[in-house]
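Supplied in structure tokens, the structure appears directly below.
Certain chains of the assembly are absent from this excerpt, and the rest are unmoved.
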Amino acid sequence: MEYFLAQVGVVVFAVSGVLSAARQRLDIFSIVVVGLLTAVGGGTLRDVILNVPVFWLLDLTSFWVALGASFATFVGIRFILKLPLRLLSYLDAMGVALFAVQAIDKTLLFGYPAPVAVVMGLITSIAGGIIRDVVTHRPTLLLSRELYATPILLGGVLYVVLLRLMPSPLSRGIAMGLIFGLRAIAIRWQIFLPLRLTLKIDLDQDEC
Amino acid sequence: MEYFLAQVGVVVFAVSGVLSAARQRLDIFSIVVVGLLTAVGGGTLRDVILNVPVFWLLDLTSFWVALGASFATFVGIRFILKLPLRLLSYLDAMGVALFAVQAIDKTLLFGYPAPVAVVMGLITSIAGGIIRDVVTHRPTLLLSRELYATPILLGGVLYVVLLRLMPSPLSRGIAMGLIFGLRAIAIRWQIFLPLRLTLKIDLDQDEC
């Protein structure tokens, strides 16, 4: 079940990569490369930083799923575009919640302390999207006002706390529920953090 | 011979990094840094993902060649700019073909399956250019309509297939010929994939 969910996450990330790349007229292979990068980029960075074997080198399933999903998105783009974009956002939120929790488990398994695990959860679930935005030369998701990093951070902290209080599956369910729930609220009602918790400064001097 | 060709690849990548950086008025050291990143970035990423020692830490030759080429490009820029840009593109295509095949060999040598090797060939030959484009704040080569990733992917797949059918040197020659040939055709006649194999979507909502 979880393995299946993880592949759903990979599929959704690949689709979002393809959609981002296809804003330019690109050929199928370039588009597939962006889809792949988006889908496996976050986990790759996590494993490289943890200095453990990169996950898709050990088990090619994620790789083939990402590849297939990218091709399928290319071929079936008309069908995909008929879906409400919001549906994709919800699937993305599901993938993000799952990736975060799995990365935290993996990091704890290697003996690292909880704060490191939370950071790895964050890295794994957002790095793919950041790489996607960087290679397609768009403002990265970190610059979006919509809640993106925030639910992952809060859910990650909650997860490592709950793990000390209750059995793992229950903790996972609650943490993933929080991440998905906050993202879903942000997507559905476009809710942001209160203005007091945001910051914008205007610097007089141009630094560029 | 092959060692020599690899250094030609390094030189060409360094030159392309310098040319990209020099679109802004930068000082010599900043420019050299971009040249270096472009020349060794792809191979560095490959080795980091494979979790093997980074190549230029073991043998500084590539490093010095990249450094020297970057300086030489800075000093001899007038001469370089008199060369037809197309010549540089052909040399780049040669470097790309060689880098891809060498990366595939290295990956197979470490016992990874063929699909991983093909991906590593792609990463090694395009990551340097992507890093160059990112640090010089330009649209990355993945966003170019010109065939770039495509010949490498096709040539890489052909290479790992041929390796099972015929001796290694012959396979290499054919695969490198395919990569170089497709790139050369793309450069010479600006040929793209047929429109059917490209994709461009217009999303109504601005997401940025």
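Labels A and B are assigned to the chains in the order they are written; within every chain, residues are numbered from 1.
Methods note: a contact is a pair of C-beta atoms (placed from the backbone, for glycine too) under 8 Å apart; a residue touches a chain by one contact, two chains touch by 3 or more.
Everything numeric here is computed off the predicted structure, so don't read it as measured data.
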Given 2 visible subunits, total identical subunits the whole complex contains
3
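To be clear about the criterion, only the chains that are shown with their structure count from here on.
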Distance between the centres, which are taken as Cα means, of chain B and chain A, whole angstrom
28
Within their complex, state which residues of chain A touch chain B.
18-19, 21-31, 33-34, 36, 44, 48, 51, 53-54, 56-57, 60, 63-64, 74, 77, 81, 85, 134-139, 144
Enumerate the contact residues on chain B facing chain A in the complex.
48-51, 112-113, 115-116, 119, 122, 126, 130, 134, 138-140, 142-143, 145, 147-150, 153-154, 192-193, 197-203, 205, 207-208
